[in-house]
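Let me begin by handing over the structure; questions about it come next.
Omission of a single protein chain aside, the complex is shown with its protein chains in their original locations.
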Amino acid sequence: MDFGYDEDASKIQDLLKRFIKQRVLPLNGEWHRRVAGGDYPLDLLEPLKRQAREDGLWNLFLPDLRADQPGTAMSTLDYAPLAEIMGRLPWAAEVFNCSAPDSGNMELLQRFADDAQRHRWLTPLLEGEIRSCFAMSEPDVASSDATNIATTFTRDGDDYLIDGRKWFITGAAHPNCRFAIVLGRDDQAAEQLPHRRHSMLIVPMDAPGLEVERNIPVMQHRAPEGHCELVFRKVRVPVADRLGGAGEGFAMAQARLGPGRVHHCMRTLGQCELALEMMCERALERRTFGKPLSEFDNVKDWIAESRLEIDQARLLVLQAAWRIDRFGNQAARVDVSAIKVVAARLQTRVLDRAIQVFGAMGLTPDTPLAALWTWGRAMRFLDGPDEVHLRTVARDELGKARDQRGHTAAYFTL
Amino acid sequence: MDFGYDEDASKIQDLLKRFIKQRVLPLNGEWHRRVAGGDYPLDLLEPLKRQAREDGLWNLFLPDLRADQPGTAMSTLDYAPLAEIMGRLPWAAEVFNCSAPDSGNMELLQRFADDAQRHRWLTPLLEGEIRSCFAMSEPDVASSDATNIATTFTRDGDDYLIDGRKWFITGAAHPNCRFAIVLGRDDQAAEQLPHRRHSMLIVPMDAPGLEVERNIPVMQHRAPEGHCELVFRKVRVPVADRLGGAGEGFAMAQARLGPGRVHHCMRTLGQCELALEMMCERALERRTFGKPLSEFDNVKDWIAESRLEIDQARLLVLQAAWRIDRFGNQAARVDVSAIKVVAARLQTRVLDRAIQVFGAMGLTPDTPLAALWTWGRAMRFLDGPDEVHLRTVARDELGKARDQRGHTAAYFTL
Amino acid sequence: MDFGYDEDASKIQDLLKRFIKQRVLPLNGEWHRRVAGGDYPLDLLEPLKRQAREDGLWNLFLPDLRADQPGTAMSTLDYAPLAEIMGRLPWAAEVFNCSAPDSGNMELLQRFADDAQRHRWLTPLLEGEIRSCFAMSEPDVASSDATNIATTFTRDGDDYLIDGRKWFITGAAHPNCRFAIVLGRDDQAAEQLPHRRHSMLIVPMDAPGLEVERNIPVMQHRAPEGHCELVFRKVRVPVADRLGGAGEGFAMAQARLGPGRVHHCMRTLGQCELALEMMCERALERRTFGKPLSEFDNVKDWIAESRLEIDQARLLVLQAAWRIDRFGNQAARVDVSAIKVVAARLQTRVLDRAIQVFGAMGLTPDTPLAALWTWGRAMRFLDGPDEVHLRTVARDELGKARDQRGHTAAYFTL
Partner (left out) sequence: MDFGYDEDASKIQDLLKRFIKQRVLPLNGEWHRRVAGGDYPLDLLEPLKRQAREDGLWNLFLPDLRADQPGTAMSTLDYAPLAEIMGRLPWAAEVFNCSAPDSGNMELLQRFADDAQRHRWLTPLLEGEIRSCFAMSEPDVASSDATNIATTFTRDGDDYLIDGRKWFITGAAHPNCRFAIVLGRDDQAAEQLPHRRHSMLIVPMDAPGLEVERNIPVMQHRAPEGHCELVFRKVRVPVADRLGGAGEGFAMAQARLGPGRVHHCMRTLGQCELALEMMCERALERRTFGKPLSEFDNVKDWIAESRLEIDQARLLVLQAAWRIDRFGNQAARVDVSAIKVVAARLQTRVLDRAIQVFGAMGLTPDTPLAALWTWGRAMRFLDGPDEVHLRTVARDELGKARDQRGHTAAYFTL
């Protein structure tokens, strides 16, 4: 057991921090002004992306990146602190071609795409030339129970016809978004068990019948890359664009979840750290009743609680990453449910404290706090609500208890 | 970074579990009956102690145990899971000569005792022939601010005279308790700064003027080994029985705290694990409104929350242990404050849930739950209340923020 | 709507406070010493009871007390603050013949007993000559689902034979306890619906076959009047001692619950008030780090939160009392579930804060805090666990929503 990172991993963490400090943060003000004006500032991004790639800070999230693919392969555990660092700034990950949902899509394509699909979709993603989205959630289906997903894939000759409505599709408003991976109910698998009925199709964003209806504000925050509502009306896609076999949609989606949630959680923790740092700075500066806020015991308690909670959450996430690397996604399934709940709830708790320390200013768009809080609140639904993941944890725990029924009897005192 | 124990550490964990299961737990019922009858069942203990020593399960807590001292030296990190295992049963640690406060006293003596003191007190402790206590807390002094400790050590020729009152002195009612290490205000150091005024004296329990006035019930639980109130009335002790120099009492007490708190926390986590296991078993067995409790979502939530919290807390404690081993007690000071708060609060939270799942039975002495809860509640004061430790964490965090003032400005959006 | 008590009600509150201050509290130290020594100090009680009756402070809890019965009839709402005042001291209610479970038993007998039963059992209870208990809970039945109560009443000629085991039977260890009202499954009602199968029998405590097996410690606290485990082995009772008809046990038990829970809750709030007062006094006196605890913001927060919570809870309980008086027990059923949950949880929360302010002393038996906490913890099971009552509240709320389905649509913004 060892709680220290080895030298290589530490070195790349420092490199990334320095890159962000020296090259990315100086552009942050401009970025936000441009975005507030309705722009997506690709011209700021592109030079940064080129430099990041040169510096070896590219596609860091993909453990099985091959030698002929651009970027630096890292384990989930070694990538985790990099995700935390990127997470502090909403637009940083894209600089390093590590944005969700592209990262997850690249994982999927790396594992399940055939050669043609790899060539057409994976390569430009890895190169950072295009972006993509992943269309799973639907407005009429509780995301806790994804087997109800109702978008239909109807076979018509060598094509499928897609009909349905998806929402909260992250990235669909990005100017470079070129395709969606869509999960739907495949009429070729209608006879299967509920979790074997869905397939995945790769759909170009400009396919006729596919409309991005709106970029949904999330607690009134409108992300520049979008959390969009998409409508599919008889969208025609060749069977060759199916990823994997008919009915294998959920199995593939599962495979995608483990590392992706680790990334989400670590980015979230980066945001919690930033909020804690901001809270401390503000507490040192802001005075009331003749002393700085940092000398009020309840403010100190908020700071200390945040530190305790963040440190514990990070260790849990890192342990999950270690298990994924060591034992695989499936073995780490319960760990991944656990971290998702922990990180999402932590975010709104820490951010709420930071907002309170900032006073009314914490509610304004002048600090990143309001937007960060919102991301945490959304994370409590992303990939299924907290309650579903808590249930997964409980079921596992009860299963272990069932296996050793009677085990605790010897500890009774009567 | 590695979250797995190496093979040696794992092996001794298994050995300890097996020993407790096969040799200790079968005597648990008899132990409790005898204790309930007012007895301290040394005759049950002694054969177990001999066997444990033979099996290499002896004095496991002392990293700097020397080759000529009995037992197996382990790092704080490697010992931690053993403390967790022992913690499940209130009388297990003594079997392995790993009980508090002896373990802390042995650490103190190992580091600070002179040869005569080592021979007279440390050797029989290490052999498990005697037990001891550590007398610091006083009824009239807030334990959050120990520099106010008021027991006086008055120099009188080659002796000190001790006057004062101590309470919550764990172990003082044990039939084998032979000496106390007492912290008091040394008139030889009266001119010093507040934290340089106290010394430690080694006092035989049968010293004239030393009275064990009562074994204080803690939330009505009367520990067989005692949390006692001691009165010192002109107790005469030779200067030679002072441990370390005049005024070095707090410095030595600090040295004692790090590993001791790790042990406390890990034992506490062992109790949380036991409570969680019991909660699960009960939930599987107990039925209401036509289904087992384990099928109620709120019971499942309690189980899942407990699992998440225990796992996070354990990682935090193990990380603190790792830091103690790697960087020393002083460097891990804030970590040690952090784990103390986390573990103590967790204990009452998890135990409370377990009691609720057990229903009224959880309040009775028929299960270990009521007694375990009590230990958790007491831990919220042990070695200083939560609030003091939270403040330590906050002060550290604010110090870091002060060092990099202005650091977060680049993240603002305005 | 009026939040003030009228003059008469206020006057009796003052009278009761003065009586307790002048006559009861001066004996409190002696009471506790005698009880700690295993005594039940009836000789302290009897003169106080005589005086209370003379002063009109007798049987205050019974709204339908008749002119020929001793005492002062008060509404549930007017009695509520008196229960709060009595609740501050564990032995006060008995002085005024207002102790549970006698008060509930007197209600039951007043409403359902026939003349012979009234003469034999109700009269001496109202006179304060004897005490009684109410035997419902069973160790093997979740108290959340009382229809499973398994004690059997088997008809045998003109008698019933009782077999079963009851526990947590409050008052059964009181030296004057003369009878139990027992709830059991009546073989004369076996064909009925689950909640129509149980009857109540009045059983003298000296009935052959009835054994008080133990006085169960609750979180190690052994109440002098007892929370006892009772065994019934073929206890023979004439059919004439059945209270009400065969199968009417639950209906009668329901009738007993409303006011009794108001009393419990108000006593509990009295204890919370006492704890808050003690917390404040201690915070003003105890100093650490150079200032009184009362100047630490987190201590102030605990005090303020306690005040907010107690005041809110009291209003909810008083409103429930008002509804009972105005609309009857049945109409106030959900209110009564609500207050039970609120008061029980509040007690442990406020007491926990008070204990923390007292430091280690709060764990000792030297203050009433440890014992008061325990009562709060037990209340979370008394008359059914919190969870059952929360469900009652939720079901009611969902029922209302179902009745006006669609009602909120007009508030949507889309």
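Which chain is which? They are A, B and C, in the order written, and residues in each are numbered from 1.
Here is the rule we go by: contacts are C-beta pairs under 8 Å (C-beta built on N, C-alpha and C of every residue); 3 or more make two chains touch, one makes a residue touch a chain.
As the structure is a computational prediction, the values presented were derived from the model and not from experiment.
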With respect to the chain omitted from the figure, which of A:Ala73, A:Ala207, A:Met361 or A:Ala410 is a touching residue?
A:Met361
Touch with the omitted chain, as defined above, among C:Arg222, C:Lys300 or C:Arg349:
C:Lys300
With the full complex in mind, choose from C:Leu243, C:Ala313, C:Val336 or C:Ile355 the residue touching the hidden chain.
C:Ala313
Considering the whole complex, not just the chains shown, which residues of subunit B touch the missing one?
296-299, 301
Which parts of subunit C face the unshown chain closely enough to count as touching?
1-6, 9, 21, 25-26, 28-29, 32, 77, 88-89, 274, 276-278, 280-281, 283-284, 294, 297, 300-301, 303-305, 307-308, 311-313, 315-316, 318-319, 322-323, 326, 338, 341-342, 365-368, 371, 387, 390-395, 397-398, 400-402, 405-408, 410-414
Residues in subunit A touching the chain absent from view:
137, 139, 142-145, 167-168, 216-221, 286-289, 293, 296, 298, 355-356, 359-361, 363-365, 370-371, 373-374, 377-378, 380-381, 385-387
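Basically, only the chains that are shown with their structure count from here on.
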Sorting chain pairs by contact number gives first A-B
Min distance from chain CA centroid to global CA centroid: chain B
Call it same or different for subunit A and subunit C: same when shared residue numbers make up over half of all numbers used at their interface.
same
Per the C-alpha centroid definition, the whole-Å distance linking subunit B and subunit C comes out as 39
Could you list the positions in subunit B whose residues touch two or more of the other chains?
365, 371, 387
